[in-house]
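Sharing a structure, written as structure tokens. Questions coming.
Every protein chain of the complex appears in place save one, which is left out.
Order of writing sets the chain letters: A, B and C. Residues in each chain are counted from 1.
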Amino acid sequence: MADLFWPGDERAAEVFSSAAFLDAMVRTEGAWLAALVAAGVAPAAAGTDLTGLVGADDIAGISAAAESGGNPAMPLLRLLRDRAATSATREWLHRGLTSQDVVDCALMACAREAITRVSREVDQQVTALVQLVEEHRDTVMAGRTLTQHAVPITFGLKAALWLGGLLDAREQLRGVRTPAQLGGAAGTLAATVELARRSGADDPVGTALAVVAGTTTALGLDESRPWHTSRAPVARLGDALVGACDVWGRIANDVLVLSRPEIGELAEPAGRGGSSTMPHKANPVLAVLVRRASLTAPMLGAQLHLASTEAVDERPDGSWHTEWTAVAALSRRTLVAASQMTELVTGLHVDSGRMAATAAAATSSLLAEPRSVVPDAATDDLSDYLGATDEL
Amino acid sequence: MADLFWPGDERAAEVFSSAAFLDAMVRTEGAWLAALVAAGVAPAAAGTDLTGLVGADDIAGISAAAESGGNPAMPLLRLLRDRAATSATREWLHRGLTSQDVVDCALMACAREAITRVSREVDQQVTALVQLVEEHRDTVMAGRTLTQHAVPITFGLKAALWLGGLLDAREQLRGVRTPAQLGGAAGTLAATVELARRSGADDPVGTALAVVAGTTTALGLDESRPWHTSRAPVARLGDALVGACDVWGRIANDVLVLSRPEIGELAEPAGRGGSSTMPHKANPVLAVLVRRASLTAPMLGAQLHLASTEAVDERPDGSWHTEWTAVAALSRRTLVAASQMTELVTGLHVDSGRMAATAAAATSSLLAEPRSVVPDAATDDLSDYLGATDEL
Amino acid sequence: MADLFWPGDERAAEVFSSAAFLDAMVRTEGAWLAALVAAGVAPAAAGTDLTGLVGADDIAGISAAAESGGNPAMPLLRLLRDRAATSATREWLHRGLTSQDVVDCALMACAREAITRVSREVDQQVTALVQLVEEHRDTVMAGRTLTQHAVPITFGLKAALWLGGLLDAREQLRGVRTPAQLGGAAGTLAATVELARRSGADDPVGTALAVVAGTTTALGLDESRPWHTSRAPVARLGDALVGACDVWGRIANDVLVLSRPEIGELAEPAGRGGSSTMPHKANPVLAVLVRRASLTAPMLGAQLHLASTEAVDERPDGSWHTEWTAVAALSRRTLVAASQMTELVTGLHVDSGRMAATAAAATSSLLAEPRSVVPDAATDDLSDYLGATDEL
Partner (left out) sequence: MADLFWPGDERAAEVFSSAAFLDAMVRTEGAWLAALVAAGVAPAAAGTDLTGLVGADDIAGISAAAESGGNPAMPLLRLLRDRAATSATREWLHRGLTSQDVVDCALMACAREAITRVSREVDQQVTALVQLVEEHRDTVMAGRTLTQHAVPITFGLKAALWLGGLLDAREQLRGVRTPAQLGGAAGTLAATVELARRSGADDPVGTALAVVAGTTTALGLDESRPWHTSRAPVARLGDALVGACDVWGRIANDVLVLSRPEIGELAEPAGRGGSSTMPHKANPVLAVLVRRASLTAPMLGAQLHLASTEAVDERPDGSWHTEWTAVAALSRRTLVAASQMTELVTGLHVDSGRMAATAAAATSSLLAEPRSVVPDAATDDLSDYLGATDEL
């Protein structure tokens, strides 16, 4: 993917690209077909491999044809039927599914990949932050509230609170479910049950449910009743991604403030941040780009909630269609920001000398509280006024 | 509370009202003071009861005085000191706390109350929906996708999918944590540790942590490290409330569509929805008002995420201040919508005759799928084409 | 109004309070009644003055009764009829109107008041900024891009760019239209035309339009065709208010950065910003509170656009109802921020010595561009590298 409008986009590689989404739709059709065969609903001859039948070169055509029915599953199906190896495959492809099943399964499969990769980045960040906490347990610096000097803290405490936020976000990411969507036209599995009945199944409903279970497993998704108009899975996925961006944005803000030249307590890893005309500049560009993502994530999350609540009938009349690009963009941006944040915290330069100097110069401000709240305290040593920092 | 701009607001009673918020701030100061005394940090004489020292009549004055420092905890403290029973209380009030501690604890205590009440409504809705599912297991109706007739479903299935969404939302509500915020000026507990040291405590840090634990328990909040600039607790609370509104909005949309006179398959409980000039009107006003809430919840949720990610330093420079009204409004609106939805689903009128008639008239459309996907199917009976409806 | 959740709220006084909104609804009913009488549609005896018939004590009752029909115009009408001086007034009140007419006219009347007051604040800010521009035409300071030192600028230039943004916002505010809404049940004026016909009017339609024109003039609103489901007037009002908050937020951000103790180039007017425990603190609280407003305005603006686009039929089924609190909150917050910004820019302390010192210390960075882009430039004087600053 090349995106001039979102520098760093390459970090997300093919996650939730058009090609990846197309591939996931094909895998959905393939898994369903295989499950129909496995359950004896479709004949063995139908069970050919769909892999490679369509590819990146088909994206433009499918995309152009998608408008007519309102989604890309329909033109994809036509292509697959045109190119299927056997007439049995042509006949049995997609039977029992609806286009929303295909699109929703593909969205969830792509989302699962995004979550997995984001989580790997978070794990690396946790390691880096744990090290910063250890290292700077005793690095005294000025605490700042409402932009002004407050009381002394340590940089270790600041890093520990960053870490705390990150652990919360990791927990939320781990809890994300990515359910399969396999219900047919109105979520009843009616066509599948009917096909199972006609194949002579003893228990047509049980057979249909087995097809669902087999497909779900093959796609690596979570079991679920149909959720065509119960969109919490998408909204909660969004919440988890936004929650991760929240934490990184909050860290980026500290880096941006503390790397201002007049403060100079933190600096990004070297090698980026040049200017087109000012050779001396070393802009905190990772933090800038992470902050960028975090400023857009909340509204993408809201977009997904709006889609969720605007569902109606057995398939929504427009709100569903807003989810695709929102969840794709949010996933990619989160992954890009994750990768940038890993680079940032792994290579973060902490100037403890500058921290000490600023704190020392501000001693009278930083110790104003103890002198007020604990009037006869006689300390002049900032390290004496760190409270429970070490235990938090 | 009287709010001409939000009909139904009375249903939220005093939850997250200014008076409730003020009361929760006072309880926070009181619990902290009691914990200081219990831990031996403050003398027994300081431990007077703050209950009743300030009340509804003080709201205007505190509100007016809140601008100077940027939050209402400071003018409240001045009032409490003016009115405290003993000089020891005056001296020990708020020592070790910062104003953000007081505001955040009060927000969380009010939120806890809101969550509790919303959950009670959800429980009632679950009961009502379970009954609708049971009752309408065989009530055939037209399934509708993209506004058009699709295949037959039952109203029981529709209600079951509503119920599924609701159970997800309930699970999310149950997972909400409402942590105490007790860290002092920069989250280090420095003043409290210093006070504990001066009181002769053997383990001043342990003593300070005991004060935190005691206060947390007294307030019924969850234990937590300080989160002055790690705002996930507020954002996740928001996500859960928005998630609940999502489900209700989605149900309301179905009610609004299906109670259109040309469809007439559902109707609200009687007694509301009159017009100022058209005596015949029975507008689906509960659904309208629930939909209203669900259209505003996503952006309030986004507002809280934005606040979370815009945190910086040891106390944010404006983003924190956006949370108060957002979380209060979102909590109240959610509770109002919860109550309206309980009334709606409890009294929902289902016209199964009309459902049957519409479905019958649309048989050729509703059975177009089986005739296409299962070409030699000979059914003319909609009930034969319900698939796994009964098992979902 | 006392609002513990929005410090500074008192600055908006009664603008868009429940009482003001109620009063505007009464004025709408009164103006319509007077216009009916003036046009000869209603008898002279109907034309009694409604002023004072309802008041602040009725807010709670009307609010509680508003839920049943979904808006406060209906219970208000019942009260007015109960208390009207003559039976003719009772009979003629509201005839030809629909409740949406009353609510929308009242919203627009309150909005007009808000716009007027906000504009007055903007005028004062313009004056203050013009003075800062004049005064600091030669006050050299470091230009900063992406948080780092770039090239020299003057504080006069910075203030001029603030001013430019403000003038744009003022232009947008001046362009806001606040149209009357007077169309009756479905926007056709059907009842009014029928009443005019029955009163013997030669030209019943012309007479009805005259009633509309008279009411519009009396309310100080702009003429308009009905816009029950064409909500651009509300959305564009929102855009203008958000646009003003945008400018102030951007100024506040500069104040917040430049008043950090390590930079110290700007300071808020003295007298605010104290801390509950740290006596030395002088937090930039006006900037903090303005920034707060500017972080919430965009989503309120989006809420109004969502309401606009979600309109349907001849009266929307929920989206309309979201507008009332959004436009009231946005108006009040904008007015509060306006007033705070006036105080801030009027009393802003500019430390030109500190600006000069920082710039001087950073000379080698600030002149890196000329040394690169204009290689043989020999200047060491920051004032020589200000380009067209004076002309911009």
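What we mean here is this: contacts are C-beta pairs under 8 Å (C-beta built on N, C-alpha and C of every residue); 3 or more make two chains touch, one makes a residue touch a chain.
What you see is a predicted model; the values in this text were computed from it and never measured.
For the chain that is not shown, the touched chains among those present are A, B, C, taking the whole complex.
Note on the undisplayed chain: of the listed residues B:S68, B:S352 or B:S365, the one touching it is B:S365. Only one residue in the set C:L4, C:V285, C:A302 or C:L335 touches the chain that does not appear here, and it is C:A302. Contact with the chain not shown here comes from a single listed residue; of A:Q303, A:T342 or A:T389, that residue is A:Q303. Among A:A42, A:M108 or A:A185, the one in contact with the hidden chain is A:A185.
If you put the missing chain back, the residues of chain B touching it would be 144-151, 256-257, 259-263, 273, 275, 277-285, 288, 299, 302, 306, 358, 362, 364-365, 368-369, 372-373.
One chain is missing from the display, and on chain C it is touched by residues 70, 95-96, 98, 100, 143-147, 150-153, 157-158, 160-162, 164-165, 168-169, 172, 183-195, 198, 205, 208-209, 225-227, 229-232, 235-236, 239, 242-243, 245-250, 253-254, 257, 294-295, 297-299, 301-303, 305-306, 308-315, 317, 369-370, 373-374, 377, 385-392.
For chain A, the residues touching the chain absent from view are 2-10, 18, 21-22, 59-60, 62-64, 66-74, 77, 94, 97-99, 184-185, 191, 252, 256, 271-278, 283-285, 287-292, 295-296, 299-300, 302-303, 306-307, 310, 317-319, 321-322, 324-326, 328-329.
Rule of thumb we're sticking to: only the chains that are shown with their structure count from here on.
Homomeric contact chain A/chain C is classed as same-residue, with over half of its interface positions used by both copies.
Superposition of chain A on chain B using C-alpha atoms only gives a rotation of 180 degrees, nearest 5. Chain geometry summary: the mean Cα position of chain B and that of chain C are 29 Å apart. Mean C-alpha position of chain A lies 25 Å from that of chain B.
Centre-to-centre separation of chain A and chain C, using mean CA positions: 37 Å.
Contact with two or more other chains is made by residues 144-147, 150-151, 257, 299, 302, 306, 369, 373 of chain A.
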